[in-house]
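Shown here: the complex without one of its protein chains, the others still in place.
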Amino acid sequence: MSTSPEFTQIVNKDKSDNFITPLWRQRFNIFLNNKLAVASVLFLFSMIVACFLVPLLYHTNQTDQNLALSSPWNQAPSAHHWLGTDSNGFDVLGRIFFGGEYSLTLGILAGFITIIFGTIYGMIAGFFGGIVDTVLMRILDALLSIPYIFLLITMVTLFTRSTVFLILIIGLTGWWGNARIIRGDAMLIRKLEYSQASSAMGASRLHIIFRHVYPNSISNIVTVATFSVADAILYLSALGFLGLGIQPPQTDWGTMLQNGASQITNGYWWEVYPLAFFFVLVVVSINYIGDALRDVFEVRLLER
Amino acid sequence: MKFKNRLRLLFVSVAAFGTLTMGFVVPATSGAASQTLTMAEAPGASPNWIFPYMSCTYFSVNNINQFENLMYRPLYWFGLGNSAAVVDTPQPGAEAPNGLSLAAAPVMSNGNKTVTINMGNYKFASGQPVNGQSVQFFLNLYKADPTGYCGYNAGYGIPDQVSSVTSTEKTVTINFKSSVNPNWILYNYLSEITPFADTWDVTSKGASTCATGAYGAKSTNTACMAVVNYLNKQSGKTSSYTGKLWQSGVDGPYHLTSFDNLGNATLVPNTTYAGPQASQVAQVKEVAFTSTTSEQNALRAGTIDLGYVDPTQLTSPAPGPGKVGANWSAIASKYNLVTGSSWGMSYAAYNLNSKSPEAKYLKQLYIREALQDGVDQAGIIAKIDKGYALVNNSPLPANPPAALGVSPANTHPYSLTTAAALLTSHGWTKVGGKLKCTSPGTGATNCGAGIKKNDRLTISFLYGSGTTSLTDMVQTILSAWSSLGIKTNQVAAPFNSVVSDCAAGKKTWSVCDWGAGWIYAPDFYPSGEWGFVPGASFNIGAYNDPKMTALVKDTTFGTANLTAYAAYFQSQLPVMFQPNGEGTGEVIKTLKSTIGFTPNPLQNFNPEYYHY
Partner (left out) sequence: MIAYVIRRLIQSFVVLLIVLLVTFTLPYLEPGGILAPAYIVLGTHANKVTVAQWGVQHGMNHPFFIRFWSYLTQVFLHFDLGHSFKQNMSVWQIIALYIPRTVWLALTSLLLTIFIAIPLGLVQASRRNTTFDYAATGTAFVLYAMPSFLLCILMLQTFSFGILHLPAQPPSGVAPWAMFTDPLPFVLPVACLTLLGVAGISRFMRGTVLEVLVQDYIRTAKAKGCSKRQVLFRHAFRNALGPIVTILGLSLPALFGGALIIESVFNYSGLGIQTVNAAQLLDIPTVLGITLLVSILTLMGNLLADIALGIVNPRVRVEAR
């Protein structure tokens, strides 16, 4: 890969030019111009807030099976249960937010773990290069050649005993793709002249990583992190489908979708479609934010 | 407005996605062929072993009841239609018609130390009569390689208590070292005997002498080991299943004509079958499924004749025990719903192993009683199982034959007030919702041995994840226990991990619920020597009560029936009883049967009684 001249230019601008609009400001403006991206952020934010806030306002019992048993199950939406009840007698609307707490929290936490590991690994490989890079990348190749979902299921089957384990497993097995991207990025930036110059001036390697490589990879890291969160939410739902998701009395969206989907033949649409709508919208908006961020950081587009 | 436009298009495209695969227009396919009976195998549980002498790896309903038994009949047949454990034996004598069992009822003599078996008039496909020698063949083989058979219980019954076996053409005599309980030996050991044809007395070098050798002789054992190794190896090759070796040993109503490694089997009637009912359909197909969902899709498509549904699909509950409610609406026009109890007891194990930190609580009878009082079996059955389960409060299965004994009346109905009173009267005080021991000691009003002042009553509950009904039931029970002030820690793990953690006697759990309890099959005698005496194979909670041990001994070596054992078991509660689920099967409406369609409690499959 060769370095495009514009790239160097912008990077240099970032370092020296303060008399025109700062780069982050430009980028922020680009992001703000993307109305759909802004809408996605707002939606996602309100969804997260709602998951934690709505249960405080819209009181429903979501954990006490005894109480749930005394309420009728598979009820169509009514004034009492806005989105009806599920096959256990739990209020569906309340459960969407209740499950969302876990799905979103877990997705975000696991996504962050993947990005932290991916960044560290990718940085080390990309920056040091040579034999370190070769060894680390071969290990990565090995891990990438194993179908991820198989590994995830095996790990969850072997080790999961709690939600914390689930977060750790999704996080600790999901960073391989990220590491590869970050490594490519670090390699690219390492080749840039300024960091070579800095190296000639006697700066320590660690210094280079933190002062130059890392800030310039931040764009990729942020973008990749966004996608990682979406992926983690999707993988969690796949585990839910296989009955390996979050265990009761908690629940997550994947488990709920699986339960709902099995009831769809009975015509209980309220047990699956509203949640499916929220689920898809959440993942779409996360992915869209990721796309918008990538556009923002894609410096060539600044020329538009 | 760019934003509005884009968003609108997003929705348009969602609706448009539906048209992407619209190209294919096809009429629906019609139902099953009338002369083929198609049965759905349980998800992920397909037959994969043909030799009716198997290690625990292949010891399963799908191998034994639904596969091997169609070809190789056991010496004594238990259970037909909705009946639980009935032995259907032929009368002795050359002209008498055969029953389902291959021999007349066993005759005990010599102070219950000798059993004589009179053979009926069955024939193997090879032409050989099912005679005394074919029974001795099995017994010789069992003696030589006891651990190769999963039903082996070291020190008990056949072969460990057997001193000698002799056989003639029409009789087999087994002598025991000490007296045995007649029912116990019949239900647990004689029931496991499958007569083998002489064509199986072979090794790779040719014919052997396992069938004809003297019982227990060293030369017989050597010959038998070679035979069992050879047959195991052949059974390891699924391509050999339809071959001459296996099909020459058939004495049951069906021959196997095709078998694949996915677990799909096709069986056709055995024309030389000498039993009371020959097959009325041209062939029986057993079809493998990957999941209950996909099996239910096949039901909706009408491609199977005998299947099953998950009770969560049923919208209206069963009106009463053993009765069926409305069928699943998606298939109600094609199928009838049937239900039946299973020959087992459903329970969760208590860990009484002293290494377990919570064993000190569970060792107190009054705490076990309080926990049992907190289990709302009727509520769980009505709400979670949709009525398709039975209240279970005895180690005996539902409706045991009179000869076995009777179950005691339920002394622990659901009552949180009784439970709370039990705990309060033994020195526990509820402080701010938390139950703490305020009166330690070993007296009648104290908490009991090992429990210290201010100890918080804590129960760690391990259960199998992924099954909605089990999960919901555990949540119900734990909700009730929590309301008593008990601290509950719950751990859900995949079913198989639960089994291994429980069976290995880990100290990480106090209550272990894998959801299935114990099925008394193929050792049908519902006694307790497998799980409630010290050293028993499945005594995973390390239960040890001398009186229980003595009662178990009475019912196995002595002559007692199971009434006293069941009553004591219920009063001592070595396990937590929970509702015993009933199977919910689906039968295509065009199928008829002379034995009804109630799923057999022993999970037997008798397709020869079905016709269109």
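Assorted remarks:
Here the chain labels run A and B in written order, and each chain numbers its own residues starting at 1.
Convention: a residue touches a chain if its C-beta (ideal position, glycine included) is under 8 Å from a C-beta of that chain, and two chains touch if they have at least 3 such contacts.
As the structure is a computational prediction, the values presented were derived from the model and not from experiment.
For the chain that does not appear, the touching partners among the shown chains are A, B.
Set against the missing chain, the residues A:I182, A:L242 or A:A292 yield one that touches it, A:L242. Screening B:S294, B:S316, B:T442 or B:T590 against the full complex identifies B:S294 as the residue touching the chain left out.
Here the missing chain is touched by one residue of B:S126, B:S179, B:T238 or B:N544, and it is B:T238.
The missing chain lies against subunit A, touching residues 1, 4, 138-139, 141-150, 153-155, 157-159, 161, 230, 234, 237-238, 241-242, 254, 257-258, 261, 264-265, 272, 276, 279-284, 287-288, 300-301.
Counting over the whole complex, subunit B has residues 5-6, 9-14, 16-18, 20-22, 24-29, 44, 48-49, 55-60, 147, 150-151, 154, 235-236, 238, 260-262, 264, 287-291, 293-295, 297-298, 300-301, 303, 330, 494-497, 499-501, 503-504, 506, 518, 536-538 touching the chain that is not drawn.
Here is the rule we use: only the chains that are shown with their structure count from here on.
Subunit A and subunit B, compared by their mean Cα positions, are separated by 45 Å. Across the complex, subunit B is touched by residues 35-36, 39, 64-67, 69, 73-74, 87-89, 156-158, 160-162, 242-244, 247-249, 259, 262-263, 265-267 of subunit A. Across the complex, subunit B meets subunit A through its residues 2-3, 6-7, 293, 296, 300, 310, 312-313, 315, 328-330, 376, 379, 383-384, 465-468, 471-472, 474-476, 478-480, 483, 490-494, 496-497.
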